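Removed: one protein chain of the complex. Kept in place: all other protein chains.
Moving on, here comes chain A:
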Amino acid sequence: MASTPDIAALSFEDALKELEVVVRRLESGEAPLDESIDLYARGEALRTHCQARLDAAQARIEAVVADREGRPAATRPFDGA
C-alpha cells in the first residue's frame, strides 16, 4: 500500500474505514497476490485495533468541578444519575 500510517494512531472510524477499503480491495481481486497477503495482514492489524477500541469501551461518568472564577479545575465522579 502506498501509505501505511501507524495503526495505533488511527481513530476507530479511520481504522474501520481502512479495514473496509482493505476488504473491498481484497474482494475486488485487483490487488496482486503478494500485495493481497500484505493487505490481509494489515486488515488483521486494523481489525485488532478496532476490536480493542470496542472492548475498551466502558462508562466513566464525571462532573466538572469549577474553581472560584468558574473555570474548570477538576472532575469528580458524577453521582447525579
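Quick note on the criterion: a residue touches a chain if its C-beta (ideal position, glycine included) is under 8 Å from a C-beta of that chain, and two chains touch if they have at least 3 such contacts; residues count from 1.
Please note the rule applied: contacts and distances are computed from a predicted model.
*Asks:* For the chain that is missing from this picture, which UniProt protein name fits: "Homoaconitate hydratase family protein", "Sulfurtransferase complex subunit TusC", "Exodeoxyribonuclease 7 large subunit" or "NADH-ubiquinone oxidoreductase chain 5"?
*Replies:* From the listed options "Homoaconitate hydratase family protein", "Sulfurtransferase complex subunit TusC", "Exodeoxyribonuclease 7 large subunit" or "NADH-ubiquinone oxidoreductase chain 5", the omitted chain resolves to "Exodeoxyribonuclease 7 large subunit".
*Asks:* With the missing chain put back, which residues of chain A would touch it? List them for me.
*Replies:* Counting over the whole complex, chain A touches the hidden chain at residues 11-13, 16, 19-20, 22-23, 26-27, 29, 31, 33, 36-37, 40, 43-44, 47, 50-51, 53-54, 57-64, 66, 70-75, 78, 80-81.
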